[in-house]
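A single protein chain has been omitted; all remaining protein chains appear in their positions.
So, chain A:
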Amino acid sequence: MTLLSQHTAPEQTRTVATAGPSAPPVLAVRDVRISDRVTEREIVRGVSFELTPGKAVGIVGESGSGKTLTCRAALGILPPHFEVTGGSVEIDGTDIATLTPPQWAALRGSTISAVFQDPASYLNPSIRVGAQIAEVVRVKKGLKRREARHRAVELLRAVRLSDPELVYGQYTYELSGGMLQRVLIAAAIAADPRALIADEATTALDVTVQAEILDLLAELRERSGLALVVVSHDLAVVAHLCDEVLVMRQGEVVEHGPTRAVLYDPQHEYTRLLIAEHDQYGLEKFLTPKEAS
């Protein structure tokens, strides 16, 4: 399994401990390259990973490293004048390059879905949040209006919102960031997708709310076998959820392997830097000496 592009040195390459050869991957990204057609620059230079059901893959790296573009390519929502110029993405065995718009619409939501940073902006400000979830259920699952409403309230309860009936009838500007991220997750899982991409989903939230959202994602994964792609600039978030980590820098994967191996035995100097900074600037530094003394 060659996972890294030719730009990285061979000794940094790791082979991934495959969870089980039996399950076919929900999402397979193979040596994907993304270019900006205007500046003719290659922004993402060969990213590969496989996501089997129930697995969680993390992508870490600084801003501008190509994490988000990789995810957007997998969802078919690259910004204007960006395009996949090499490699392939397969969702459930289908190459996305061959998909027609109706096929895309059928696949999104019910096979692969996503949540993002700044959840308020990804929900329509003019429609009650519950109605937006019910819309997904109605369209993707063919439920009647009343059943869809009922299902939407159930989903809001499933993402641990304390008063789902009340939240159903509220608008985005009436909810807090943490509640909105829960609503966005509820909308994303409404059509029972098999893979969920969480692109910086907890970045804008404060630490306690972030922990709750991470627990929620872990719970969804455990309960329904939802496969996760967790994108974050924060190594701690990824370490919390994922079996496998990709470390990206300037469009390249500099390190790829099982989470424990990457955390305890980082090979690339950038990964070492990331971990060292956590040691240096994390809270543990201040807590441990006190407890020791």
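By our rule, a contact is a pair of C-beta atoms (placed from the backbone, for glycine too) under 8 Å apart; a residue touches a chain by one contact, two chains touch by 3 or more; residues count from 1.
The rule is short, and it goes like this: contacts and distances are computed from a predicted model.
Only one of "Aminomethyltransferase", "Peptide/nickel transport system permease protein", "C-type cytochrome domain-containing protein" or "histidine kinase" fits the UniProt record of the hidden chain, and that name is "Peptide/nickel transport system permease protein".
Residue A:L184 is the one among A:V60, A:A73 or A:L184 that touches the chain missing from this view. Within the complete assembly, A:G169 is the residue of A:P24, A:G64 or A:G169 that touches the hidden chain.
In the full complex, chain A makes contact with the omitted chain through residues 75, 77, 101-102, 105-110, 113-114, 116, 118, 121-127, 135-136, 139-140, 163, 165-166, 169, 171, 173, 184, 187-188, 190-191.
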